[in-house]
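The other protein chains are all here in position, but one chain of the complex has been omitted.
This part shows subunit A:
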Amino acid sequence: METLEYTDVNAHVVARCKEGDRKAQYELYKLYSKSMFNVAMRITNDYTEAEDVLQESFLSAFRELHTFKGDSTFGSWLKRIVINKSITKVRSRRLQVVPMEDHQDFADEGPEVDQEDLEYKVESIKKAIQSLPDGYRVVLTLYLLEGYDHGEIADILSISEATSKSQYSRARKKLLELIQEQSFFS
């Protein structure tokens, strides 16, 4: 199985990193910098901030490597660092993260965008994600792209699972509207 092999290769490199081997550290950087940068980019929506996050994340990962016990893969451990730092950046911008508490109802107001009519394109989805408000964008990308479930997202953002679910469904609806708008104007 591919993932199993992947973990093994990393375990060896990670062990060398723990001894401060610069070359091993560079290997991990090469392996993960691009995907981690995209994670940071999606959450912060800002190139410079994403670069800061990437640099800080690798530095603290190498510093704190002794706390990494290997019960997850190095990649998913690093990803949590990147996500946490990205979220801190977004929050420190003091932009109002879309109010998360007052959504008790699951039923979405307004007419549902008919998904079946939409033809998805990677480019238009990416563009729509970038124009979502911060709160929506964070939940939506964590769920859609980073592969976390609502329980994990609730944990990452310190919100309830129900809030994560409703926030996602609102974000998703908004996203589909944005995609539809795009296709309307193009």
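Here is the rule we go by: a contact is a pair of C-beta atoms (placed from the backbone, for glycine too) under 8 Å apart; a residue touches a chain by one contact, two chains touch by 3 or more; residues count from 1.
Quick note on the criterion: contacts and distances are computed from a predicted model.
Participant: What does the UniProt entry say the missing chain is called, choosing from "Amino acid/amide ABC transporter membrane protein 2, HAAT family", "Iron complex transport system ATP-binding protein", "Anti-sigma factor" or "Pyruvate dehydrogenase E1 component beta subunit"?
Facilitator: Spelling it out: the chain absent from the display is recorded in UniProt as "Anti-sigma factor".
Participant: Just to verify: which one of A:Phe58, A:Trp77 or A:Tyr148 makes contact with the chain not shown?
Facilitator: If we include the chain that is not displayed, A:Phe58 is the one touching it.
Participant: Could you list which residues of subunit A touch the chain missing from the display?
Facilitator: So the residues of subunit A touching the unseen chain are 19-23, 25-26, 29, 33-35, 37-38, 41-42, 47, 50-51, 54-55, 58-59, 62-63, 115-116, 120, 122, 125-126, 143-145, 172, 175-176.
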